[in-house]
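A single protein chain has been removed from this complex, and every other one stays in its place.
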Amino acid sequence: MKTKKVTFLNDPIYGFISIQSPLIFRVISHPWFQRLRRISQMGLSSLVYPGAHHTRFEHALGGMHLMQEAIRVLKKKEVSISDKEAESMQLAILLHDIGHGPFSHTTEATLAGIISHEEISLHIMNKLNEELKGALDVAIAIFTNQYHKKFMHQLIVGQIDLDRMDYLKRDSFYSGATEGNINSKRIIEMMAVVDDQLAFEEKCIYSIEKFLMARRLMYWQVYLHKTSISAEFLLVKILQRVRHCFENGISPSLSPALGFFMSQKIGKSDFSGEALENFLSLDDSDIIQGLKTWQYHDDFILSKMSKMLIERNLLKIKIQTYPFDPSEVDLKIELLKNYSFKESDYQNFVFTGSISNQTYVPLDKEILILLKNGKLTRLQEANPFFSSNELSQIQVKYYLCYPRNTNLS
Amino acid sequence: MKTKKVTFLNDPIYGFISIQSPLIFRVISHPWFQRLRRISQMGLSSLVYPGAHHTRFEHALGGMHLMQEAIRVLKKKEVSISDKEAESMQLAILLHDIGHGPFSHTTEATLAGIISHEEISLHIMNKLNEELKGALDVAIAIFTNQYHKKFMHQLIVGQIDLDRMDYLKRDSFYSGATEGNINSKRIIEMMAVVDDQLAFEEKCIYSIEKFLMARRLMYWQVYLHKTSISAEFLLVKILQRVRHCFENGISPSLSPALGFFMSQKIGKSDFSGEALENFLSLDDSDIIQGLKTWQYHDDFILSKMSKMLIERNLLKIKIQTYPFDPSEVDLKIELLKNYSFKESDYQNFVFTGSISNQTYVPLDKEILILLKNGKLTRLQEANPFFSSNELSQIQVKYYLCYPRNTNLS
Amino acid sequence: MKTKKVTFLNDPIYGFISIQSPLIFRVISHPWFQRLRRISQMGLSSLVYPGAHHTRFEHALGGMHLMQEAIRVLKKKEVSISDKEAESMQLAILLHDIGHGPFSHTTEATLAGIISHEEISLHIMNKLNEELKGALDVAIAIFTNQYHKKFMHQLIVGQIDLDRMDYLKRDSFYSGATEGNINSKRIIEMMAVVDDQLAFEEKCIYSIEKFLMARRLMYWQVYLHKTSISAEFLLVKILQRVRHCFENGISPSLSPALGFFMSQKIGKSDFSGEALENFLSLDDSDIIQGLKTWQYHDDFILSKMSKMLIERNLLKIKIQTYPFDPSEVDLKIELLKNYSFKESDYQNFVFTGSISNQTYVPLDKEILILLKNGKLTRLQEANPFFSSNELSQIQVKYYLCYPRNTNLS
Partner (left out) sequence: MKTKKVTFLNDPIYGFISIQSPLIFRVISHPWFQRLRRISQMGLSSLVYPGAHHTRFEHALGGMHLMQEAIRVLKKKEVSISDKEAESMQLAILLHDIGHGPFSHTTEATLAGIISHEEISLHIMNKLNEELKGALDVAIAIFTNQYHKKFMHQLIVGQIDLDRMDYLKRDSFYSGATEGNINSKRIIEMMAVVDDQLAFEEKCIYSIEKFLMARRLMYWQVYLHKTSISAEFLLVKILQRVRHCFENGISPSLSPALGFFMSQKIGKSDFSGEALENFLSLDDSDIIQGLKTWQYHDDFILSKMSKMLIERNLLKIKIQTYPFDPSEVDLKIELLKNYSFKESDYQNFVFTGSISNQTYVPLDKEILILLKNGKLTRLQEANPFFSSNELSQIQVKYYLCYPRNTNLS
């Protein structure tokens, strides 16, 4: 008997995820992709949502699975997609997040500075493409929006894309915040392509409304959960302090790869070569091992903050819709009077800033609706709900972090 | 307005888990308990079931939640349980697994040798009890089965206990192996206590059957999945090799705590004190950081094996119901002829052994059924299904691990 | 051994529903309550959502289950609720919908005319109360909002009440429109009582937003699904035609109870006595048997419409946000030119009208938010999202029904 070999991965959300070509199999097996198994998808959110330990690896596979669904639906609707294009669409979404560092977004700005994870993804894709002798050319063109069939890029990067669909479903599933679950099946079934642009059939406008509202809810309730961002600010402060220690010649013990990034600032132009190589060996465990070691470092501030994070003894945090009065900040600084900190050190334990989110962006990356009469329109015209100011404006909130009491531990 | 403070934790399986006393809150907040956030529940299973990144922390909380349910049901059936006992039952299940090391069972035998994780749990509970001035006395008595109300221990350690209920549900949920999901609500609702022994009402015998079969299935399909055990054997071999390197004076770089256990053998009597302290600072990240470093160690075998595990380039594995013929093993050793290994080094890459499981153990820790007429009987008498030899005998399978080809990488 | 008897009902949504007192058991066992097993919860929606065959019986039990949860949460927060009050709150929600007729809302206006299902519920509760010698006094006071603890009524009839929570979850579950699922656990956990009024803790405002949006979505996408309302209009027209036949002396064959309501108009004052007795023997099967018989009635219009509904050969329906132009209606009437209808008969097959829904009603039955500082505020002040006009205004849409083609079959 002859049985064509199909490879499956188990997934608690979709049941099975199939790997549909040897090239895709090879990319998934590559050590750079396997590294994603060690990068938490939701940063430090597991400190608030204990089930949320899932990684960028599952998310990338989930995106690929939804891409297979979208391709199936669009082909059934007689959108022309060649086998090569289908494979490249899957590769593009599979690799779109490969540039994430430890704890995903949490360390992004601190670690590699001005270089975004998307740029790093592109560096890695290019390097992998060399190794694969150009097999990723089309995937890279799609990822960078240089491919002529625009909808292929829009499926990966848009206001309603497969990346977002998977992370909303997945983050909702693992966190238990069931409100974020969205009906990806329905939205994908309603996809259409008009003049190479992605559009959605009119009868799914309530599912789209639900999608945008679910994302809004996940931002305010989960991603920007106050305890979670308090933990993430703490980690950022710790990495800045490590850098500060390096500058002051009291280098903390850490892994070589993490040391590479902590002991110097990397410019955009330097990122290929040695920097990229070091980046590709980083994962969550470099940070955790660092934190565990730094608990006992001589620098009081570094050791204190590291111990706080390891033991989940976080700063308190207050959130409001208007900026904090400086006098309130000063009152909190008072809590630290037991310590002979320098002025500049206070800001490790008492600091303020803002967070923001926007439910629907009317002008950028339009969501197009395909009306029953065959015409296209923009979402906010099909559903007056989205002309609401509250939804289309950026919403800003302000936070103030401070110690629980006058004794930091 | 006066609102009594109740603390909740999110859980994707039960929705919310409530913390019902300040003492329980204090124990959960303790750094030793927080460490469980960094110990994978299912060892290296996430290499096969990518969603299975959950930790001992969630499992311990889940067990506590089911204990709250069981207490509620039993009190409704007028079983006498004081507030102090209810708190202690929760503490006992919360702490029953606190003695797990990195990747749970995977490193258990290699790391602390002859000391089981249950013994370490007891060491930690005793130490914590000192800190808490005896507040855990009853919990410890329950855990060690010295408390006169035997059913309290049986709820934690038995053939159908809350520990198993939570891990079957949880491991099934995160792995996506839905066959392992069991109806904990129904079984708990059917619990009864007769003469201080735990029993189950007759009308749930099919749910019990389902429970035992689900556990059987999870063992053979998930816990003993061949790829997963291949990975775990590899990790064991690696740790043994690290120990070997220490003995030969070429100590690999590793965290101090891991070094403590790799550089010496700890006897049962030595485990309190320094050993326990080191144990309490170990978690998965010590192993992952070790593996990443050891990839570049001078010892060829250590570096090769570490690289294989980090890159998920595992040994092949074959499983059968009878022992492997030595000639078949020799044929696999042939694959290594390119390498000038010593005789004793072959066994790092080609080795054989056995795994086993038993669905129902007729004599040990009886499952008691409460008949409608008020009498007790044993499960195998209430349901003839369990007199089946296949279920009550230990089932053994044999495995053979070997490299993919003559080139180890 | 002594085991207190607890009765359970299976429920696919909550697992088990427990019956907590002999009085409640007696009410549920009563033939008038058992009748709800034969009344579809969602009218004719199963013609569009084939899984939606659930009945008022399960919904009433589900509401009671959520009431038990709410009572548990509020008592934990030290809200005073006596055992008698707790029982009455459960009875009130259990019975609040007992006045529904065949296919719930679908036949409400046609069958008993100006008497709403809530009024009929009250008639039945009063009659049952006589039989139970006043045991329902408190339940009826709560239902009619005459009880001094207002929150007890608000839990049953409000903008966020347990009735709505259960029907959103349940209708979403059975229809497969997963977007309507809401997190009842979280909202109930956040309930509070201030000055005998129901309020919600501030940190659940996004769950409330989600709840109101889920309800909005269920209205537009499911309850007002165009095919579903087309079927319901058809049934209404059929019942009107049956009445017309009675008036013209060509009485169609039907069950005595249905005949009672079709052969005369019942006034408000007449509803107790004979009318109520007949009402209590009506259920979906009276309508279905009627339709099946009427397919062969001499009145062409009645037989045609009945056959259409039984065979699910429905009128086409068009929906838009502005009224239909009379000329468009006339064009559709043209389709009927083959038939020698009287002028007044056209309106059985071509008719227009409007449907509406309102997401949030700012003034009526306020949703109160309990701020962290202990003060109360109104939802639209805590969450600016709800000041959106789109949400707080009644939204109206217009429909036009017409035959598929010039041949009615």
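A, B and C label the chains in the order they appear, each numbered from 1.
Here is the rule we use: contacts are C-beta pairs under 8 Å (C-beta built on N, C-alpha and C of every residue); 3 or more make two chains touch, one makes a residue touch a chain.
Keep in mind it's a predicted model, so treat the numbers as computed, not measured.
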item: Options B:A135, B:M213, B:V236 or B:I333, residue touching the unrepresented chain; value: B:M213
item: Absent-chain contact - pick from C:S285, C:N338 or C:S356; value: C:S285
item: Given B:E78, B:E131 or B:E179, the one touching the chain that is not displayed; value: B:E179
item: Residue in contact with the excluded chain [from B:G134, B:G249, B:P326 or B:P384]; value: B:P384
item: Residues belonging to subunit B that touch the chain removed from view; value: 177-179, 181-183, 206-207, 209-210, 213-214, 217, 220-221, 384-385, 387-391
item: In subunit C, positions touching the absent partner; value: 9-13, 15, 29, 31, 34, 37-38, 46-51, 53-55, 57-58, 61, 173-177, 255, 281, 283-286, 288-289, 292-293, 310-312
item: Interface with the undisplayed chain - residues on subunit A; value: 1-4, 6, 8, 15-16, 76-78, 185-186, 189, 192, 194, 370, 374
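Keep this in mind: only the chains that are shown with their structure count from here on.
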item: Chains contacting each of subunit A and subunit B, listed by label; value: C
item: From subunit B, the most remote chain by mean C-alpha position; value: C
item: Length of the line joining the C-alpha centres of subunit A and subunit C, rounded to whole Å; value: 43
item: Multi-partner residues of subunit C (each touching 2 or more other chains); value: none
